[in-house]
Structure formats: structure tokens, C-alpha cells
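Below you'll find the structure I mean.
Missing here is one protein chain; the remaining ones are kept as they sit in the complex.
Let's look at chain A:
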């Protein structure tokens, strides 16, 4: 059972920001897949809800210096 988190970020300006965020979130335990949508300024991460949480992922992103404007969680079948 996996969960999908969709974090809305506050505008990305450089492609290297995207790599940075992708690497950092992918490194979190329990995260299976990460995709940063550069132009839509969104991060989609598939993770195991027993190991980590959407809030934890938001914290990782904010620590890198980016603002998380909103987050949504969706359970995947």
C-alpha cells in the first residue's frame, strides 16, 4: 500500500533547484519515486506511509530553502 503526496511549491526558477529537490526527497527512507514538475512547480512523491509522511517530505523541501505552499495526500490502490 503506497501513498502519493503532491506538494505545491512556490515557483521554481532554476533547473538545478529541481535536481536538488528531487535528490533530497528521493533520499528519504520509504520514498519510492519522486518527480518534480518544473513548470507546474509541483512535487509528486510515492511513499510508504508506515515509514514516512507528507509532512516529513515538506520539511525536507523547506530545509533546502524552498517554500511549500500546499500539500495533498492520496492513497494509491
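We take it that a residue touches a chain if its C-beta (ideal position, glycine included) is under 8 Å from a C-beta of that chain, and two chains touch if they have at least 3 such contacts; residues count from 1.
The criterion applied here is as follows: contacts and distances are computed from a predicted model.
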Protein name as given in UniProt for the chain not displayed, "Cd(2+)-exporting ATPase", "Sugar ABC transporter substrate-binding protein", "YciI family protein" or "Ion-translocating oxidoreductase complex subunit E": "Cd(2+)-exporting ATPase"
What residue numbers in chain A mark contact with the hidden partner chain? 6, 10-11, 13-16, 19-20, 23, 37-40, 42, 62-67, 72, 74
